[in-house]
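Complex shown without one protein chain; remaining protein chains in place.
Residue numbering begins at 1 within each chain, and the chains themselves are lettered A, B and C in the order written.
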Amino acid sequence: MGRRTTRRLLVGLATIAMFATACSGSDDEASTDTDSGSDTASGGSFSLALGSDPSFLAPTAQCYESTCSQVLSMLYTGLLSIDPETNEQILGDAESIDSPDGKVWTVKLKPDLKFHNGEPVDADAYVRAWNYSAYGPNATQTGFFFSPVEGYDDVAPAEGDPTAKEMSGLKVVDDQTIEITLSEAFSQWPLVMSYTPAFAPLSQECEQDLEACNEKPIGTGPYMMDGAWQHNKSITVAKWDDYTGPNSASADGIEFRLYSDPKTAFRDWQAGEVDMLDTVDPSQVPQAQALAGERFLSVDSGSFNYLGIPFYVEELQNVDIRRALSMAIDRQTIVDQVLNGLATPASDVIAPFVTGSRDDACQYCEYDPEAAKTLFDEAGGIEDNTVEIWFNNDGGHEDWVQAVAEGWKNDLGLEYSLESQPFTPYLKTLEEEGVGGPYRLGWLPDYPSAENYLDPLYGEGSSNYGQWAGPEHDAFLATIEEADAEASAEAAVPIYQEAADIVLSDLPVFPLWYGQTSIVYAENLDNVVYDPLQQIKLGDVTVS
Amino acid sequence: MSELATAATAGHTERSGSLWADAWRELYRNPVFVVASVVVLIVMSWAVFPTLWTSTGTDGGTCELVDSRLGPSSEHIFGTTFQGCDMYSHVINGARPSIIIAVLVTLATTLIGVALGVIAGFYGGWLDTVLSRITDVFLGLPFLLGALVFLALLGEQNIWTVSAVLVVLSWPPITRIMRGSVIQVKALDYVEAARALGASNMSIIFRHILPNSIAPVIVLATLYLGGFVSAEATLTFLGVGLQIPEISWGITVAQGQDYAIAGYPHLLIFPCAALIITVLAFIVMGDAMRDALDPRGR
Amino acid sequence: MGRYVLRRLLQFIPVLLGTMFLLHYLQTVSIQINGNPITALFGDRQPPPQTLAAITTAFGLDDPCLQQTGNPCLGMFLDRMSGYTQGDFGVDFNRQPITRLIADAAPVTVRLTIIAVLFESLVGILAGVVAGIRKNGFADNFIRLSTTLVISVPVFVLGVLVQIGSGLYVGVWLRDNGAPEWLSAAFSVTYQTDHPWASLLVPGVVLGAFSLGFIARLTRTSLIETLRADYVRTARAKGLSRRRVVGIHALRNSLIPVVTYIGIDLGALMGGALVTEGIFNIPGVGGLVFGSVAAGETPVIIAVVTMLTLVFLLASLLVDVLYAVLDPRIRYE
Partner (left out) sequence: MSATQDIKPADTVGIGREASEKQSRKEAARSDALGFDPSAPLLEVEDLHVEFRTREGVAHAINGASFSLSEGETLGILGESGSGKSVTAQAIMGILDSPPAFVTGGQVRLRGVDLLTLPEESRRLVRADRVAMVFQDALSSLNPVFTVGHQLAEPFRIHRGYSKQEARKEAASLLDLVGIPAASGRVHDYPHQFSGGMRQRVMIAMALALDPDVLIADEPTTALDVTVQAQIMKLLADLQAERNMGLILITHDMGVVADVADKICVMYAGRIVERADVHSTYGNPAHPYTKALLESIPRVDLKGQQLATIEGLPPNLTRLPDGCSFEPRCSWARERCRVDDPPLYDVGAGRQSACHYYEEVLGS
C-alpha cells in the first residue's frame, strides 16, 4: 500500500468522477452474439482483481466509481450501451429510444424482463429508480445525471427543501413505455443514459431494504450474486440461468477479488492466485509484458489528462506564452519513460474512442523546443522566470509533473517550483482561485460523447477551475449551445469539433495524453476484450 | 505504567560526575562505537556540506529524462534515478532532510520530555496528574496512524511539518521515563540533604536532579535518532511524508522500490543502503551508550 | 489489587475523552482548513451544488461551525458522544456502519497481532537467552547484529522482499510439489480468506520482526544482569543444572522488563500494522484508518483510533497486573 495505496485511493477518488462513465461494458456485442456466444465455450469460473472495495452496489445510483460499475455491469443489463469500436448504440433492456425533437424521449422496454428475484423489470421499476436517484434528500452521487429532466429542480432544488418527490418529466405510459421530457433539447441524452449505475432499475424488494440489497443486490443481468458481498475481500457472482437478455455469460461464475494495491495484486497473479488484473502498475509493466506476452493488453482508457491554466495569473494570460509552454512538453518521452508507455500523447481534447476525436487537431501539442523557445522569448517570457506547477500529491502524479517541469527548465530555461496538496484541499485551492501556475487534472467522461469532454470542463457552472474567459470563451459557449440543440448525436459532432478547435487554439488547458489501462490474465482464459470505458467484458471471457 | 517506568530506570541514578567520565572512557575504547560515530559524522557531513562530496550541487544536478534508470557507470557511479538524475548526488543530498528531521525532532522531544518530566516528577500533585493524563492521550495514539491524521490535517508536507508531527507523537515516552527517573532521584538522601540546607527548587533541579536522572533519556534519545530517519522514509512511503522536488532518502527509496523488483535494483540498493547504514550506526551508538551509562551491563 | 484496577479503569475515562476530543478537533480543523471532503468524492468533476449540499447534509458536515476556522464545534462533539452512548458510532462515506467495519477489520488485525506477538516473544526471548548466556560469543554477536539490521531496514522494503521471497518462490514451489493447501497458504502472496491463520503467518513475522530485535536485546541485557544476581549463585550452589538455573531462576526475573515491553507493543502492533496490512492485502484496522484519513471520514477515524487507544491502555494495565504476578514484591494498593 503505502505510497501506492495513496495513489490508488486518490485514483479511487478522482476516478470516481472521471471514471464512471464506464458502465456500459456489458452489453455491447450482445446484440450480435446473443445466445450463440454463451453456448459455445461456457463453464468454468475465474477471478478478477479489483483495485478497491466498491463504494456501493445498491442503490446503484450511489455508484460513481470504476470498481462498483465493473461489478454492476455484470449484475445489470442497462438500457443501452455504446459499442466502443463503432460508437453505435446497442440496446439492452430498451427495445427503442426515440425522440422527435431531442426534448421528449420515449423509451420502450423489451417485454417479460425479470429481476433476479422474479419481479418484473417494467417502466415502474425504472421510474422508481430514477425518482429515487434524483430526490435530493437521498443524496445519491449520480443524481445530477437527471438534471436535464424536467422537474429536477423540484425534487432537488439548489436552495431549500424539495417541493416534489417525483420529477414531472417522467411518465409511465404503460408497463413497457416511459416518456422522458427534458427541460431543453439535448442531443446527447441517449448517450447519457448509457451510464448504467445511474439509470439501472430498482426492484421493490430492494427499495424496501436498501441496506440488505447493498450486501446482496438484486439485479437484472446475466450474473447474479453468489452469496453476500465480503467487504474488502471478495464479491462472487454466478450465471443466472433464467437470463433472457442479450448479454453474454460464458463463465459459470466470476469472483471479484478486492485489493488495496495493484502491485500486490500483480504478485498474486504471478503466484497464480488470481486470474486477471484490471490494472497493472506502470512499474510492473515490463515484467507483465515479459511474463504474459499476448496476455498483456494495453488499451485506451478514455481518460484525458491535462494541465489547466489559471487565467487569473497574469503571466499566463498571454496566449503565446501558453503555446510556447505547451510546445515545450515532450509528451512522447514522458509517456515512454515515466508512464512506461501506458498512455498516448494527446492530439485533441477529445479522447480517441469517442466520435469526433481527431489525431491532428492540436498543433501546439507537438514537441518543438526551438520554436517554443523562440515564441517564449518573443512573448517576453515570464516575470521572475519562475513557474509554479500545482498537483495533488496523493494520486501518483509527482513523477510526470516533475518531468514536465524539468523539460521547461531544460528547454526554456525556466525555474520551477512544485506545489502539491492532498486532493481535498487541492480542490479547495482550485475553487478559491489559489493556484499560481499550471495545475494538473484529469477527466474521464460520464458517457462517450464529444460533448462530455467539452462542456463539463470549460462550460458554465462546470469544472472551469482556471476561469477561462474572454471572447474565445464566449465563442466556445455559443458553439456548444448550438451543438446541444441538434436533434441527433451524429449531427452535433462537427459542431463540437469547432468548439474543440477554439480550446486548442486558445489553450485554457495543455492537453497531455490519453490514459491507457493494462490488464494481464491467466493462460486458461481467452477472448478477453477491453472496453475503452475501463470495463473488461467479463461475460465474454471463456475459461478452459 | 508509571510504576514500570520507575522500575525501568532504577539503578541509573547513584553516580554522577564519575558516571559520565567512566562512560566516556568506556565509549572511546569501544571499536564498534568508534566506527558508528565515524559513519554518523560522515553522514552529517553529507547533510551539512554536500558540495564536499558531490559536484552537482544541492538540487541533484541536471536531470535528463532520456537517461532515466541507467545502471551504474563511470559517469554515474550509482546509476541514474527515475528522472534521469545522478543517483550518487541524490544519496548524498538525501541525507539532509533525514538528518535535519532526526536531529531537530530528537532535540525538541528531549527538551519537551525532560521539562515536562521534571515538572511532573518534581512537583507531583495535581500538576502531575494532569500532565500524566495528557501524556497518556498522546502515548496511546498509534504512532503511524497518529502521524497520518496529523499530517493529513496540515495538508502541507515538508521537513518542518513532518518534524512537528513527529515531535507531537514522540515526547510522551521521554516524559514518562524522565518523570520516573526524577521521582527516584528526588527521594535520594543527597537531595534531601540539599533541601535541608535550604537550596531552592531551581537549584535542586539543575544541580542535583537533572544530572542524576537524565542518563536513561540520553540513551533513548540516541535510539530515537535512528528511529526518526526510518520514520521519515515510512511516512514518505505512506504518501504523507516529504514531497518532491525535495530530495530525501525516503522519497528515493519509496520510488526506487517500485522499480527495483522490475529490473532496476540500483534504484533501491544505493539509497536504501545509505538509510540502513545510518539507522544502524545510530542504534549501535545508542546501544554502546546504554552499556556505558549502565555499568551493570558491562 | 481490585481497587487498583478499578482506579486505573476510572483513569481511562478522561484519557479516552481527551483522545476523542483531540481527534474531533483535528478533524474539525482539517475540514475548516482543507475543505469539504465530499468534494473529493466526485474527482475532477464539480458536482452540482444541490448534489454536493445533499450529500454534505447526509453526512452531517453541513454544520455552519465547519466554516469558522478554529471553532472546536463542541455541538458536533456532544452529538457524537451522545450517539456513542446509544451505540450509534456513525457511518463512513459508503454508509457502512462503523460498528460493522470494525467488526470486519478488528478480528483480522487481532489475529495478525497475536501471530506477531507470539513470534516476537518466542523467538525474541529465545534469541535473547542464547545471546545472554553466551555473552560476547559468536551467537551473541550474530544475534545482536542480525536483529539490529532487521530494525534498520524500513518495514515497507522488508515486507515486499519477504512477500516476494515467500510468496513467489517458496509458495509457488510448495504448490507445484503438491504441498497441503494450508502449507502453501502459509506462503501465499496475500491474505486468503479461506486460511485466516495460515496466510497471516508470514505477515505476522514481518510485523513482529521489528519488535523481535528489541525483545532479543532486552532479554539479553536483562538476563546478563540477572545471571550476576546473588540468588543465581545460590541456585547454582544448590546443585541445580545450568538449564534449571537459567530457565527457572534467572529467566523469570529477566522477563519482567520484557513482559512490560511486549504489553506496550501489543497496542502499538495493532495500530502499526498498516504498512504490513497494505503489502499483504490484509483487510484490517490499519487499512481502514488509512483509507478514512485520506477520504476524511471523521467518524471512522475517531472511533477506530479511540478503540486502538483503549487497546493500548488495557494492554498497559494488563502489563502492570502481570508485573505484580511475576514479581511478588510489587503490591498495588
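Definition applied: a residue touches a chain if its C-beta (ideal position, glycine included) is under 8 Å from a C-beta of that chain, and two chains touch if they have at least 3 such contacts.
The model shown is predicted, which means the values in this text are computed figures rather than measured ones.
Seen in the complete assembly, the chain not on display touches C.
The chain not shown here is touched by just one of C:33, C:110, C:126 or C:229, and that residue is C:229. Interface residues of subunit C with the unshown chain, by the touch rule above, are 228-231, 233-241, 244, 249, 252-253, 326-329.
Please note the rule applied: only the chains that are shown with their structure count from here on.
A complete topology is adopted by the chain contact network, contact being made between every pair of chains. Across B-C and A-B, it is B-C that has more C-beta pairs touching.
Chain-level centrality, scored on Cα centres against the all-protein Cα centre, points to C.
Rounded to a whole number, the gap between the C-alpha centres of subunit B and subunit C is 22 angstrom.
Per-chain Cα centroids separate subunit A from subunit B by 46 Å. Looking at subunit B, residues 152, 155, 237-238, 254, 261 sit in touch with two or more other chains.
For subunit A, the set of residues that touch two or more other chains comprises 1-2, 5-6, 394, 421-422, 425.
Residues 11, 14-15, 18-19, 22-23, 26-27, 29-30, 33-34, 148-149, 151-157, 160, 164, 217, 221, 224-225, 228, 256-257, 260, 267-268, 270-272, 274-275, 286, 289-290, 293-294, 296, 301, 305, 308-310, 312-313, 316, 319-320, 323, 330, 332 of subunit C are the ones that touch subunit B when the two sit in their complex. The touching residues of subunit B, when paired with subunit A in their complex, are 62-66, 68-69, 82-84, 152, 155-157, 236-240, 243-245, 254-255, 258-259, 261-263. Contacts from subunit C toward subunit A in the complex involve residues 33-37, 39-51, 53-55, 57-58, 93-96, 101, 104-105, 156, 163-164, 167-168, 171-172, 175, 188-190, 192-193, 274-275, 277-281, 283, 287, 290-291, 294-296.
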